[in-house]
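The complex appears here minus one protein chain, its other protein chains still in place.
For clarity, chains are labelled A, B and C in written order, and residue numbers in each chain start from 1.
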Amino acid sequence: MATKHYPTPMLDVLEEGPWPSFISGFKKLRDEHPDERIRSTINGLLGQLEHSYETRMGYWKGGTISVFGYGGGIIPRFSEVGHMFPESKEFHTLRVQPPAGNYYTTDMLRQLADSWEKWGSGLQTFHGQTGNIMFIGANSVNYQHFFDEINEYGWDLGGAGPCVRTGMSCIGAARCEMSNCNEHAIHRRLLNNFTDDVHRPALPYKFKFKVSGCPNDCQNAIERSDFAVIGTWRDDMKVNQEAVKEMIMKKAKEIGKEGDRSAGRQYMFDNVISRCPTNAIKLNDDDTLTVDNHNCVRCMHCLNVMPKALQVGDDKGVTILIGGKRTLKIGDLMGTVVIPFMKLETEEDYERIVELAQTIIDFWAENGLEHERCGEMIERIGLVNFLEGIDIDPDPNMIKQPRNVSYVRTDGWDEAAEEWFNRKREEKAAA
Amino acid sequence: MATKHYPTPMLDVLEEGPWPSFISGFKKLRDEHPDERIRSTINGLLGQLEHSYETRMGYWKGGTISVFGYGGGIIPRFSEVGHMFPESKEFHTLRVQPPAGNYYTTDMLRQLADSWEKWGSGLQTFHGQTGNIMFIGANSVNYQHFFDEINEYGWDLGGAGPCVRTGMSCIGAARCEMSNCNEHAIHRRLLNNFTDDVHRPALPYKFKFKVSGCPNDCQNAIERSDFAVIGTWRDDMKVNQEAVKEMIMKKAKEIGKEGDRSAGRQYMFDNVISRCPTNAIKLNDDDTLTVDNHNCVRCMHCLNVMPKALQVGDDKGVTILIGGKRTLKIGDLMGTVVIPFMKLETEEDYERIVELAQTIIDFWAENGLEHERCGEMIERIGLVNFLEGIDIDPDPNMIKQPRNVSYVRTDGWDEAAEEWFNRKREEKAAA
Amino acid sequence: MAAPEMRDPIESGCPDGFQYMHPVMRRNYGLWAYHEDPRPGVLVHVSKTGEKIWTVRAGTQRILDVFTLRKLMDIGDTYGDGYVHFTIRSNIEFLVADEAKVEPLVSALEDAGFPVGGTRNSVTTLSHTQGWLHCDIPGTDASGVVKAMMDELLPEFKSWSMPNRVHITTSCCQINCGGQGDIAINVQHTKPPKINHALVGNVCERPSVVARCPVAAIRPAMVDGKPSLEVDEKKCICCGACYPPCPPMQINDHQATQLAIWIGGNHSNARGKPTFQRLVAAGIPNNPPRWPEATAIVKKILACYKEGAKDWERINEWVERIGWPRFFEVTGLPFTKYHIDNWRGARANLNSSTHIRF
Partner (left out) sequence: MAAPEMRDPIESGCPDGFQYMHPVMRRNYGLWAYHEDPRPGVLVHVSKTGEKIWTVRAGTQRILDVFTLRKLMDIGDTYGDGYVHFTIRSNIEFLVADEAKVEPLVSALEDAGFPVGGTRNSVTTLSHTQGWLHCDIPGTDASGVVKAMMDELLPEFKSWSMPNRVHITTSCCQINCGGQGDIAINVQHTKPPKINHALVGNVCERPSVVARCPVAAIRPAMVDGKPSLEVDEKKCICCGACYPPCPPMQINDHQATQLAIWIGGNHSNARGKPTFQRLVAAGIPNNPPRWPEATAIVKKILACYKEGAKDWERINEWVERIGWPRFFEVTGLPFTKYHIDNWRGARANLNSSTHIRF
């Protein structure tokens, strides 16, 4: 005998239209899933969601639950209208760390679906905005079993609460010619060094790592992570002059002027040459390109327009920016350059970046206020105090421009200047 | 019998070198001036200045004196080392308003020098950084006589203290083809409307007017005045195509490529076309110029480079920026656009600008804290509250970009939007 | 009674992705030479070794029921090589080593109702958050907003008709988990929280709630003898930051909770440096199930952008070139006092020059 369905007039409207409908998916579970537990849970969920649509209010509240041995990783949800929709009154979400880079075999996804179906609502998200697989909707009895089951075959929880959060890395080296680093290795080395901090919230607030293989920053790392690792390169970009010539004629053709070289050149001027933020790229009369690599700021634009002709250099590494985050409580922050360039090739290099992360998190754990992100702390104490706290020397690449207000105490100038000159001398010697 | 001279070994060094030496001038007064009062005053002055050079400290202190009937306009100075250099122990400066634009006949300057010689030190400055003629060095007995004498033939004191200060205006229409307004008239209309506020300090702090005839801002008005009036134009700039062609060949010649048209064109590209901040200017193949006047932001650059070929338009007026000032106490402030454009032709126009200044000063006098400049007040209360206080509608030209933090209270949005649409409708109707 | 036997977790952390990676990608890891775009939604990356990998990208509803997930897996097995990748925008990507598989794969996806596209200069899938479906503080829904808008933006998803890629985001409260983008549809509350004083004492850690307020508008107070909190409604900017730590400070309201639209958020370093979003429209009704008012504004902005921008200009670059006054002119959106910044550092957003277009 079929359970009665809560009416969903407003949600039904979201079944119309060409885009895949989550509501249709919900209904299929409600109507066709063999397991009565799932059918009724989703029925309740639809009922509560319709109620939200009609009243324009949300009805979930939080709580505290976690799997045995961990402090976080689950977002508990209890319904405030459980009396109206008892079937889904407990609807917790497990945040599960994806493989670095979000790669899956169909088999593994089927396996995860099977486990989830056994214990949960049958609803999952690839992925949440912090990168977790979100298994949405387990009750207080089942979530532990689900975790135990998938944990056995290689899956672990991500972060929730004041802790190191699940990381993100772009597809990068796995499928992108722009990549300047091993995003995958960086992501895992950093995250798995902090597993304890992921599972046991004990920091002032959340801390996020994101890795993008180049300045296109496909992971929004600069604004959306506390520790942004962005691939870049130090030597000359590679120019395939033949490909440049081809591109010119190809573009001419694309704009309907087959064979018209000057039309192709014009396209190059309008779309590449004139768009370089530092005018570092020049198209010569013989259709070759000259790049002023000393003035190129690695913005990626010209490489983006002509990936076949231009390639990143060989002396690759990363730039690290610290302190990005979103709105609360002082407005969005972008990360600030703290490491202009660092190589990531040898084991030592990797140890160095992990150590840097450790030092930063320790300093922040020491000095951050409750619920204060690393970037908010830097904003409060000033970049210089932060740099001194993590023992990094000031570098002009960390700034857009020097201060413009004279309200600064400059005693100690001579020592600071001396240090600079010494560093420069050492660099010279080293080089 | 010659009075003994204080030794000035350090100052003597400043008599060397090709630049006109103020020290040589002082000594001439000390040694050759017929009036013993002047000779000894300057002797004392040199003694104290040498003492400052040797000890690297200043020795003047202030006080309060003013001419009968006024509260300000004089900077009193009493020496802290009067016992060592009694001859110059009183050394007050009278700030005298210059004619708008700083024009003088040689006769008038001689007449002023004669009066000053009678009563003062014989030292004067053309001009102080706020534009006053500074008659430097009168004692407490003489300053009133000097003022009475020059006041009789048309000279009045400027401001000192928390009051409306002496104004400044560029040479503009009197000798500059870039001028978009009658700087001279604006300067005098504004200043002489506030004569009482100039002479009787009763405002929260100082208030300065500066007038520049075009966006080159030769008076530094935007950063150095509370009320900056900058000439600009609304219609198309004037292009003398013949002069453009001449310029091209002229430049070719200047760079040693006489007759080489393409060299002249290259010069134009490098120095004019490519420097336009909005790419609003184009050099055609026939050596004519096309200006996209709708996108020209009136930066002046192209007119500066080729004044013979390009001229400002006919529909002239001014942009007004409020709140510029220097360092104290929150760091330098530039003025903010409050009136994007206003005509200044008819008597009514002039009444309107005076009224605007009055409204702003009144609002500031009401709401400014002690020693708070108008710009600091705006910074404290926010531009919008200031605009509402002086009853001016928000305009997108007042901003560089809209807010980027969501921390704003937007109830009242609909009314505000309605107002905007109504204004637009009226403007349309008016047009 | 004895505590039940509990299992200790294996703290394996972030799994190795290589085990799930297409063999061609594994073999050519870090060796990619360039890519081409055969058609919207399809990429081919060419390795220095000469090997190629084709990517077919399709939109999903992000929150997948097991049926839908399995449907996608079936397609992946039948038409693909059994390897998939999810993008940061919850699009699914099928990776195949054989060009011949591309077209059948595309049709299979389209037939199953998964639109193929979202690459290059298209409007890709809106990034979204949890909303009424799961969060404890939402002012609106997320999945529903995205579904409603993508229904209307499908042509732009499936074609290359935009000047550059368009990244749109939605968030369901002012915390903005959805991030910012070329266009961000965010919640904007317009009334201070209504406080349920009875509960505050038990539920909320008052000092930390006080500390959470960006404008220090909250102070501890006793209300009818009970410890509670008090909000200075003049100061309050209705941001809702006090609500998560203290649910009795009800910020959500079926009327006063509205939507605002922000544009010009750009995270990439291409050409210009990364930029923050800027407010363009507020006072937009939070109107389920299809939020037509918000959608209309988004479409208007996209139309003007498409019309006015040069190739490769992101929305912020377009507006910065033509100037903000012109933006309000062409879109017909009202300019109000609310656009004028009054937050910390507001000065940097004011015009302190005579650069004006007439």
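Please note the rule applied: a residue touches a chain if its C-beta (ideal position, glycine included) is under 8 Å from a C-beta of that chain, and two chains touch if they have at least 3 such contacts.
Note that this is a predicted model, so its numbers are computed, not measured.
Although one chain is omitted from the display, it touches the following shown chains in the full assembly: A, B, C.
The omitted chain makes contact with just one of the residues A:C181, A:V198 or A:V337: A:V337. Note on the undisplayed chain: of the listed residues C:K273, C:K300 or C:R326, the one touching it is C:K273. Contact with the chain that does not appear here is found for just one residue of C:P38, C:P207 or C:G345, C:G345. Where chain B meets the missing chain, the touching residues are 10-11, 13-14, 16-23, 25-26, 28-29, 32-33, 45, 49, 52-53, 55-62, 67-70, 75, 77, 91, 93, 97-110, 113, 116-117, 122-127, 129, 131, 136, 147-148, 151-152, 154-157, 166-168, 170-171, 173-177, 179, 182, 184, 187-188, 191-192, 195-196, 198-199, 215-224, 270-271, 275-277, 298-301, 304-305, 307-308, 311, 326-332, 334, 369-371. Within the entire complex, the positions of chain C that touch the omitted partner chain are 269, 273-274, 344-345, 347-348, 352-355. Mapped onto chain A, contacts with the missing chain fall at residues 215, 217, 222, 230, 232-235, 277-278, 293-299, 319, 321, 333-337, 340-341, 379, 382-384, 387-388, 394-414, 416-417, 419-421.
One rule holds in what follows: only the chains that are shown with their structure count from here on.
Using the mean of the Cα atoms as each chain's centre, the chain most removed from chain C is B.
One inter-chain figure worth recording: chain A and chain C are separated by 13 Å, centre to centre, where each centre is the mean of the chain's CA atoms.
Centre-to-centre spacing of chain A and chain B amounts to 51 Å, using the average Cα coordinate of each chain.
Contact with two or more other chains is made by residues 327, 331-332 of chain A.
Within chain C, the positions touching two or more other chains are listed as 174, 176, 214, 239, 276-277, 343.
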